[in-house]
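Removed: one protein chain of the complex. Kept in place: all other protein chains.
Chain lettering (A and B) follows the sequence in which the chains are written, and residue indices restart at 1 in each chain.
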Amino acid sequence: MSHNFRHWPIITILTIVSLPLIIMFAFQIIDTFTTHPIDSMIPNKVTFEQFSFLWDEAETGRANIWQVTLNTFIFATTTAVVVCTVSMTTAYALSRLNFPGRRYFLGGLIILHAFPTVTLIIAIFLILQIIGLYDTLLGVIMVKAALELPFGIWIMKGFYDNVPWEIEMAGVQDGASRFTVWWKLVLPQVQPGIFALMIFSFLSGWSEFLLPQVLAPGNDAQVLSTYMTALIADDTKIDFALFKAVGMFYALPVIAIYLIFQKKLMNIYGGGTKG
Amino acid sequence: MKNFNWLALGFLAPALIVITVFFLAPVILTGIFSFTSMSTSTGVTGGEYLLNQSGIRALADKGLNTATLDQLKNAGYVVDEKGLAALAERHGVATATEMRKLHENGQFSSRRDMERALKSLKANKIRSTKDRKAAAELFKHSLLNERFPTESKFRTAITEGGIPLEDHELIVTQAYTGWVWTVDNVKLLFSLPSTLRYAGNTLIYVTLTLMFNIGFGLFLAISTFYLPAKSASTFRAIWFLPRILPPVMYVLLWKWLTWDTGFIATTLSWIGVAPINWMLDTSTHAWVVVVLINGSFGASLGMILFSSAIKAIPSSILYASEVDGANRWQQVRYIILPHLRWPILFITSYQTLSLLTSFEHILLSTEGGPGRATEVWSLAAYHIALDNYGGNLQYGLGATFAVALVIIGIIASLFYLRFFNFNEMVAKPKIEG
C-alpha cells in the first residue's frame, strides 16, 4: 500500500467494532481456567476444576465424555476421508474426461451445491428410519459425507482445472493410460488441494450439529455438539464456567488446526461454502 | 474412446450413487411427502385400523346414525379362544374346557347375558359374583380401542359386531390410522396465519442479516486493506473465528454475553441497571441478537472474498487515483467499490439463499423465541417436522414447508449458473476420447 493514508483511525474503529468478539474470546479463555465471585467478571482464583467433567464419572443419563469425543472423531475423520476419496475421482472425471452428459452433470452439481440442508433433512430422516440407520453413527456419517460432497467435488474440480494439460498430454504420449496418468502424474499436482479439502471436511464434521441432533439423538451416537447442547438445554443449572470448559475442550482441535492452517482455510472458505 | 467412458463411469459411480440416495431421493420424497398426512401418529410405513373415542365423535359428526354408533360403542361378549385362554389362566383349564363345550363362539350383547352364561357352568362353578363379573370381562369384545393390523380383519370384526354393511366404508376410512394422500398441507399452508408470520420473519431476518453481512464484510475488507499486513491479518483472524468455531460453541459465547447472568447484565448491574436477558427479553432484543450472531458469522465470507477482489485491483490504478487527488473516501467510492460490483452481487445472491434456508444459529440461540418472534420459515419447517413440544411430528406439513424452499433453491441455482460462467467451466477436455 502506498503511504498516502494514515492507519490509526482505521485501527481505532476496527478495535471498537471488534470489541464484543474480543471480549467473548478473551473471557472464554479466562473463565475456563479461573473462578470469579457472583456479580463480578474479575477472576479471583486459578482453577482446573471446571474440567472435572473429563475425569469424573458421568451423571446418570449422560453419555461418557470420552465415548462422545471418540464418536466425534470417528464422525469427522470418516466424513473427511469419504468426501476426499469420492471428490478426488469425481472431480477428475468432471474436469478432464469426456463422457456423455458431462454438461448436465456439471449443471446438476451447481444446483446441488446451492441446495439447502433443511429441504432434504426431513426426507433423509424418514429414509434412515426405513433402512434402519436412524440413530446410528454410520447413518449420520453417510448423510454428512453426502451433503459435503458437492462442495468437495466443486473445490477439487477447481484444483484439477489448474493442472496444466501439457502434463497429461505428455503422459499420454509417453504411453501411459489415462488412469495411470491420473494416479501418477495428476494426483501429485493436486495434493495440496486434497489436503486442504481434508482439513475443511474434518472441521465441518467436527462442528456439525444439526444432522446428529436430528438423525442420531440417542446417547450411543452422541457427538460433542449434541452433548454440549444437551448440557446447556438442561436448565436445572446454568453453569457457564462448565459450559465454557466443555466448549473449550470441544473447540481446541478446531483452534489448533485454524492456527496452523489459517491461510489454507481462508482460501477454501472463500471458495464458496454455505452461510 | 470406449475405454475413457468406462473410466469416467468408474470415477463417477460413487458420487452418482451417493447423490441419488441422499439428494435426488430426498428431494423427490420431500415432494411426495408434502402431499401426505404423514406424522408420528400415522407412522411412516403403513397404518392400522383403530377406533377410539375421538374417532367415534368424528363419525357422529359425519352423520353416522346413533344406532350404529351405539353398536360400535357398546361392548359385546364373545366366547373366543383368547377369552378362553384367559379364563384357563384365572380359573383353571377345566373351567375353560367346560365353558368351551357349553358356549364356544357364543355371542352376548350385554354383560348380564354373559354373566348368565358363566353361571351356567355346572362342574366348575365360579362362586362369587365378583369373580363372575371379572370373568365376564375376559370375554369382552369391543371394537373400541382394539387394533387391527389389516383392513380385512377390521371388516370381519365390524361384520361380526353386527354393523350394517352400508356404514362399513365410512367406519373403515375413519378407523385407518396410517397416512393418506391429501392436499390439506397445501391448503393449510395458505390458510394458517402463522405462515404469513414465518414469511415475514424470514424477510426481516434475511434483509437485516444480509445488510449486516455485506456492509460489514465490505467494511472489514476495505479497512484491513489499508492496514499494514500484521494488524490487517490480526483483525481478519478475529473476524474469521466465528466461522471456524463450532456453531454450538459460538452461540454459547453469545449466550454468555447476553443472558441475565451474562456479561452485559453483570456489567450493567454495576451502574444500577437491573439484569435482564438481553437475548430474549423482547422480540427486538431477540432480533438484534439473531442478526448480530448470523451477521458476525456471515461477514467473514464477504471479508475474504472482497479482500481478494481488492487485492486483484492493479496497484497502479490505486496509485493513479491518489496522484489524481482522490482522498481515501473518494478512492473507496470511485475505484474500489466499482471493482467489487460482481463480488457484491455474487455474495448477495449466495447469502440470500443461505440465509433463507439456514436456521442453525437461530435454533441454538433463541429457538425462534420469544414466543415465535424469530421463528423463520426453515426453522418452522424443522420444528413442525422434526422437533416440537407437542411430540406429534408432522412430516407431511413440514415437507410442504420444505418444498417451498426447494423451489427457491432451484431458482437460485439457475441464477448461479449465470455467475459461474458455465460455458467456460464445461469447456471440452483437450485430450479427446
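One rule holds for everything that comes next: contacts are C-beta pairs under 8 Å (C-beta built on N, C-alpha and C of every residue); 3 or more make two chains touch, one makes a residue touch a chain.
What we mean here is this: contacts and distances are computed from a predicted model.
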| item | value |
| --- | --- |
| Missing subunit (named according to UniProt) among the choices "ABC transporter ATP-binding protein", "Probable glycine dehydrogenase (decarboxylating) subunit 1", "Phosphate transport system permease protein" or "Sigma-70 family RNA polymerase sigma factor" | "ABC transporter ATP-binding protein" |
| Touching the absent chain when the full complex is considered, from B:T173, B:T207, B:T282 or B:N327 | B:N327 |
| Chain not shown, touching residues in subunit B | 314, 316-317, 319-327, 330, 334-335, 338-339, 341 |
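Rule of thumb we're sticking to: only the chains that are shown with their structure count from here on.
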| item | value |
| --- | --- |
| Between subunit B and subunit A, distance of the C-alpha-averaged centres to the nearest whole Å | 23 |
| Footprint of subunit B on subunit A - complex, ascending | 1-2, 4-5, 7, 10-11, 13-14, 17-18, 20-25, 27-28, 31, 39-41, 85-87, 89-90, 92-94, 96-100, 102-103, 105-107, 110-127, 129-130, 142-143, 145-147, 149-150, 153, 165, 168-169, 172, 177-179, 203, 206-207, 209-210, 214, 224-225, 228-229, 232, 238, 240, 243-244, 247, 250-251, 254-255, 258, 262, 265-266, 269-270, 272-275 |
| Partner subunit A, residues of subunit B touching it in the complex | 3-5, 7-12, 14-15, 18-19, 21-23, 25-27, 29-30, 33, 38, 44-45, 216, 219-220, 223-228, 231, 235-249, 252-257, 259, 261-263, 266-267, 269, 292, 296-298, 300-301, 304-305, 308, 318-319, 322, 328, 350-351, 353-354, 356-360, 363-364, 378, 381-382, 385-387, 395, 398-399, 402-403, 405-406, 409-410, 412-414, 416-417, 420, 422, 425-426, 428-433 |
